[in-house]
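Structure below; questions to follow.
Removed from the display is one protein chain of the complex; every other protein chain stays in position.
Up next, chain A:
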Amino acid sequence: MLDFKEVSFSYDSKNFQLEKVTAHIPKGQVTTILGPNGSGKSTLLKTVAKAHLPTEGAVLLRGEDIATCPMKQFARRVAVVYQQNEAPSDITVEHLVSYGRIPYQERFRGMTCEDEEAVDWALSVTGLEGKRHHPVYALSGGERQRVWIALALAQKTPILLLDEPTTYLDLYYQYDLLDLIQSLNVQYGLTVVMVLHDLNQAFRYSDTVLVMKEGRLVANGPPERALTEERIYDVYGIQMTVRYEEAIGWYTVPLKGR
């Protein structure tokens, strides 16, 4: 569905944040971008979001270079939830989520029935129906993050990008949010690309992982294949044990040593 073709990116044409990244993001799967701080994870996500245009190479969406796609049209195909978001303090949940319909709105025209249905749907799948008239600032951190995901869902795109969606959330809300993302993927076939730090969460929720180191892609594939103990040591510089837990049915990655 999404392809990186030798994508390089640099702010100053000297120090490259991304170097010739080539990868394929499969349709209908959850793909997680991993790597230490400064490895180019978020930069890679931003090239898919069209926040950065590649200095070299191209990002292809269904074979078409996204650089040539007008932004409003692109926003009907790819939705993004950034790590840090800003909104007026008194805005209600419903009003903020309705901004997800901006890509469909003509100038000087209000919301259509279709727009309202999309907002209702987004509020419903994120469990925010009961909070629609609440001001966003009155919600908990986890609920606010759901509001931003609802805004992205109201865009009705087949692809959802999330930049470190669990940052600032406590453990409960981290897993609550990742469960929601997984259910969106399973129930609605949404293609999800997200940046995460936690390897346990990456194992638990990803179909594919892209592992970045110093701007280069060093591994790409299912987590159990791409995240070996050797690779984790090579990328992060710490020794972790990767083991399959029969009792819970997935992998855990406890610390072995430094």
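In this text, a residue touches a chain if its C-beta (ideal position, glycine included) is under 8 Å from a C-beta of that chain, and two chains touch if they have at least 3 such contacts; residues count from 1.
The definition used in the following text is that contacts and distances are computed from a predicted model.
Colleague: Name the absent chain by its UniProt protein name; which of "Thioredoxin family protein", "Nitrate reductase", "4Fe-4S ferredoxin" or "Probable heme-iron transport system permease protein IsdF" is it?
Modeller: "Probable heme-iron transport system permease protein IsdF"
Colleague: Among A:E6, A:E64, A:D90 or A:D234, which residue is in contact with the omitted chain in the full complex?
Modeller: A:D90
Colleague: If the hidden chain were put back, which residues of chain A would touch it?
Modeller: 49-51, 70-76, 78-80, 82, 84-91, 95, 99-100, 102-103, 108, 136-137, 144-145, 147-148, 155
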